[in-house]
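Written out below as C-alpha cells is the structure these notes cover.
Left out: one protein chain. Kept in place: all the others.
Each chain gets a letter, A and B, in the order it is written, and its residues are counted from 1.
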Amino acid sequence: MAHDNSYVDKKFNIVGTRFNRPDGIDKVTGKARYGADASAPGQLVGKVLRSPHAHAQILKINTSKAEKLQGVKSVITFEDLPDLTGADQGMADILENCMARGRALYDGHAVAAVAAIDEQTAAKALKLIEVKYKKLPHVTDVDEAMLPTAPVIHDRIFTRGVEPKPTKPSNISSRTEMGNGDVDAGFAAADVIIEHSFKTEQTHQGYIEPHACLASVNPDGTAELWVTTQGHFVFRNVCAGLLGLDIAKLKVTSSEIGGGFGGKTHVWVEPVALALSRKANRPVKMVMSRDEVFRATGPTSSTSIDVKLGAKKNGEITAAVAELRYQGGAFPGNWAMLACMTAFACYDIKNNKSIGWDVLVNRPKVAAYRAPSAPMAAFAVESAMDMLAKELRMKAIDLRLKNVAREGTLAPYGPTYGPIGIEDTLKAVKAHPHMRAKLKPNQGRGVACGFWFNIGGQTSTDLNIGVDGTVNLAVGTVDVGGSRSSLAMIAAEELGIDYENVKANIADTTSLGHNDMTEGSRGTFSSGMATIYAAREAIEVLKQRAAKTWGIPLEDVSWEEGHAVATGKGHGNLPKLSLREIAAKSGRTGGPIAGHNEVTADGAGMGFASHICDVEVDPETGRSTIVRYTVVQDAGKAINPDYVEGQFQGGATQGIGWALNEEYIYGDDGRLQNPGFLDYRIPVCSDLPFIDTQILEIPNPNHPYGVRGVGETSIVPPLAAVGNAIANATGVRMGHAPMSPPRVLAALDALDNAG
Amino acid sequence: MSKSTLVSTTVNGDAVEFACPTDESLMTALRDRVGLTGVKEGCGTGDCGACSISLDGRLVCSCIVLGVEAEGRTIETVEGLSQNGVLHPLQQSFIDHAALQCGICTPGFLIAAKALLDRNPNPNESEIRYALAGNLCRCTGYDKIVRAVQATAKDMRKKGRS
Partner (left out) sequence: MRYETPASAKEAAGLLKKEKGAAFLLAGGTDLLVKLKMGIVEPDLVVDIKRIPKISEIQSSTKGFTIGAAVSGAELGEHAGLKKAWPGVVEAANLIGSDQIQGRATLPGNLCNASPAADSVPALIAAGAKAVVVGPLKKRTVAVEKIVIGPGKTSLAKGELIEAITLPKAEPRSGDAYLRFTPRTEMDIAVVGIAISLKLERGVIKKARVVLGAVAPTAIVVAAAAKAIVGSKLDDKTLDKLAAACSAACNPIDDKRGTIEYRVRVAGVLAKRAAKIAFQRAGGSL
C-alpha cells in the first residue's frame, strides 16, 4: 500500500499531550535491564589489554602464559579476527579499531583480549600477556597533525579533494569545499570585516552506562548478542560481517540503553566478545570500565576554526568564510565536511564558503556526538556574529534577524529550505521575558542559534492487534529518550483507541526488517512515520473485517474514532463496531489483524533553535556560573511535550558542559590524563539552574503530523551562547572552549593589561 | 583461587546471605551474587552515584564499599522502595514529571532523593541540587529531576507521610 508522507493539519486527541512513558515503572524500580544486566549459564568474563602508548609498533604478542592460567578459556589477538572486509576500507577501519593489527594507534587501543571464569582471573591473565612495543612518534593536536613535519599515521592516506593530488601521504584525509556566490566580491562590498580564530577541545558523549554486551557463539554459526546500542540491526550487520557470520543467524537484542548520544552507534567490544565466545565455546560478558570508555570508544572531534564575516553598515552580511579543521582520531572521518554543511545554515548569506579539513591524530576514532560537528562550527560562527554585531553597533539578535534563513533560502550545502523555524525562534527569543530580566553585577547575557539536519532512514514496524483489542507495536529503533511513549501515542491516535491499550516494544533483529540506528534525531520521526503507516494498514484490515461481518462493500465502511462505521445508503441501522469487537471476532473473520510497514523515511525536517544564556563571571577567579538558560526550538510537532522538553534540556546541558569544563587532556606523552568522571567534568546538579523551554511548531511538510527531529539541535547553540554571555559580562571574547576558569582569568588579565 | 567470605546481611528487609571474594565491591556482590541489578555501575570509583544504596541508613556509593563490610548491616536498594506493588511517592513522581530519559541514573537518584527527604522534608532548590550533586545524569539536565523531588516533598508534607 503506497503512503503519502505529506503533512496534514488536523486536531489531535492524544498526540501533543503528556503521557507517562510505558518503560517508566521498570526504570524506577530497577527492573529494566541494561547492557550489563544479562547473564547466561557458564558465562565468562571478557577483558581487553590496551596499549599504554599513543603510537607504537607491536613487535610481538606472547599470550602463552595467559593461555596456561587456570580458568582462562580463550585469548585472542587480531589473528583471531581475520580480515574479511575485502575492498571495504570503512569496515577494515572498524576492524582495526576494535583490535590493533600490528600497530597501536592511540593510548587505549585494544591489543589483545581474554575470557576467563571470573573477573580476578581475567585481570591476572591480562597481566600475563607480554607485548613488545616499539614506540613511534605521535601527534595529538589537530593543527600539529597537519604540518608537513608531523608523523604520518597511515601511509595510505593521500588527501582527497586537493588538486593536484598529493604525492606524499599525510594526516589530512580530505579537503571539502562548499558554498555559494563570490566571497571575494562580498568582502570587497563590506563596510566592516570581522576575523577570528577558535579552538575547541575534545569531548565525550559521557553516557553514564559503559558499553556492555553478552555474546554467545555456537559451533554451527548461530550466535546471540545482548548489547546496549543505538542500533541493534546495524550492530548485527557489522558484527556478522567482521566475524563471517550470516546476518539472519546472529540474533541481536538491544537492552535498555543507558545513554548514547551517538557514542553507541559503533562497535568496540562487541566483535571482540563474539570472537572470544567463538574461541571458548562459551558465552562471554564484557563490560567496559569507565576509563576504557573515555580512552577507547568514540569521543567527538577537537577542532581549530577560522571565521571571517563581512557586512554592510546596515547589517546585511555580504560574505562569510569558515575554514574548519577537525580531527577524526586515528582513522579518516567526514567530520569537517559535516561542519561545512552546518556552519552558516541559519543564515541567508549569498556569498559564503566553507572549507573543511579532516585530519588524523593519535587519538581514539571519533564517533558522532549529538549533532556531530555542528556545535564547534556554531561556537565559531555565532561568536563571530556577536563580534560583528558589536562592530556594527547592532543588537546581536537584530543582526541575526536581518540575515536569517527562511523558506526559499538556498542552504550553504545545496538544498533550498522549505518551511523552517529559525526566524520564529529568534522572534520568540526577542519577545521572551528572559531577555528583559535584570542582570546583576558581573553578569552578562548571550544569544546563539543552532541547526541540525535530522535524518530519516530505513525503518520497519509491526502492529499487532490482540483479541481483546489491545495492541502490540514492535519497533526497531532503540528508545533513547522516551520514544516508546510517543510511538504508542501515535498508534493510539491513528487507531482511535486509548493510549493505555497500546504497548510499544523494541523487537530483536530476528523479528523485524532492518532498522537504521537511533541517531540523527530519527527515532520518533522515522518510527513514528512507520507506525502511522502500519496503523493505517491495520485499519484497512479492520474495515475489511467489519465489511465482511456486515456483508456490505468495503467502500461503505469508514474508520472513525476507533470504530468501523457503515456509511452510505441503507446502512444506517448498522451499529458501529469498535476495534475491540472486531478483534474479538478476528479468529473467525480471517485470522490475526495486523499492520506492517517498511519505509525509508524521507523528508526529515530541519531543526532550528535559539538559546538565551545568562552567566555570572567571578572576575577574580574566572569561574562562570550559569544563572539562567532558555531554549527555544522548533519541533515541528511535539508528540509528547514532556520528552521534547527533556531533549532540549539535556542537549543544552551537554553543550554547557562543553562550553565550561569538559575537555580531554592529553600529556606530552600522548596519553589521556583524565579518563574518569572526577577530572572529565560534566555538569552536576548544583552547577545548573532550571532550564526554561519553549516549543515552537512549524510543521514539517514531509511528515503526516509535521514532526521534526528534536534530539540534537539543542547541543549546538550553548557553546556560543555561553561565550557571548561571558563577552557581555566581562568584555573578553573567548576563542578557546572549554571556557574554563583559568582560560577566562587569563583573558581577563590580558584585557586588563591591554587597556 | 582464594575462598570467598560468607556474608549475612539484610537487604530491603529480607535476610540475605551471599559469598564473595574479600576484594569484591558491595555493588558487584549485590548485582552478581544477590541478583539485584537495579544497582548500576557507571564508574566504579564513587564519582557518579549510579550505584547509590542506603547502608545502615546512610547514603553511600556501593562501588566503594567492600561486600564483606555488609556483614550484619542493613541495606536498601531501589528494589526495596516500592511496597507491595505500590510505588514510593518519589518513584511515581519521577514518572509523572518525566524525570528520567534513559533511566540508568534513576535508581541512584531515587535512593539519594529519599535520603535527602528522610533528613530534610522541606528542602529548598539549592539544598536539593547540592544533595543530588553526587548523582550524574547526562540525559535530563537535572531540571525535571529537581522538580520531581520538589513536588514529592510538597506532597509528602501535605499527607504527613515520612
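The rule is short, and it goes like this: contacts are C-beta pairs under 8 Å (C-beta built on N, C-alpha and C of every residue); 3 or more make two chains touch, one makes a residue touch a chain.
Just so it is clear, the structure is predicted and the values come from calculations on it, not from any experiment.
What shown chains does the left-out chain touch?
Its contacts among the visible chains are A, B.
Which one, B:65, B:99, B:117 or B:148, makes contact with the chain that was left out?
Spelled out, the listed residue whose C-beta touches the missing chain is B:65.
Can you say which of A:661, A:700, A:714 or A:730 touches the chain missing from this structure?
If we include the chain that is not displayed, A:661 is the one touching it.
With the missing chain put back, one of A:299, A:683 or A:706 would touch it. Which one?
Checking the options A:299, A:683 or A:706, the one contacting the hidden chain is A:683.
Touching the absent chain in the whole complex: find that residue among B:34, B:81 or B:131.
Of the candidates B:34, B:81 or B:131, B:131 is in touch with the missing chain.
Using the touch rule from the top, list residues of chain B that touch the missing partner.
Against the missing chain, chain B presents residues 2, 5, 21-23, 25, 44-47, 49, 52, 55, 58-61, 63-66, 68-69, 112, 115-116, 130-135.
When the complex is taken as a whole, what residues of chain A touch the one chain not shown?
Against the missing chain, chain A presents residues 123, 291, 620-621, 623, 625, 660-661, 665, 673-674, 677-679, 681, 683-684, 686-687, 740-742, 745.
The definition used in the following text is that only the chains that are shown with their structure count from here on.
Any idea how many Å lie between the Cα centroids of chain A and chain B?
Measuring from centre to centre gives 29 Å for this pair.
If you look only at chain A, which of its residues touch chain B in the complex?
Contacts found on chain A: 18, 20-21, 23-25, 27-34, 36-37, 70-71, 118-121, 205-210, 256-261, 287, 289-290, 480-482, 642-643, 645-646, 649-650, 652-654, 676-678, 682-686, 688, 690-691.
Quick one: which bits of chain B touch chain A in the complex? Just the residue numbers, please.
It comes out as residues 1, 21, 23, 28, 31, 36-45, 47-48, 50, 77-79, 81-82, 87, 91, 94-98, 100-107, 110, 126, 128-130, 132-147.
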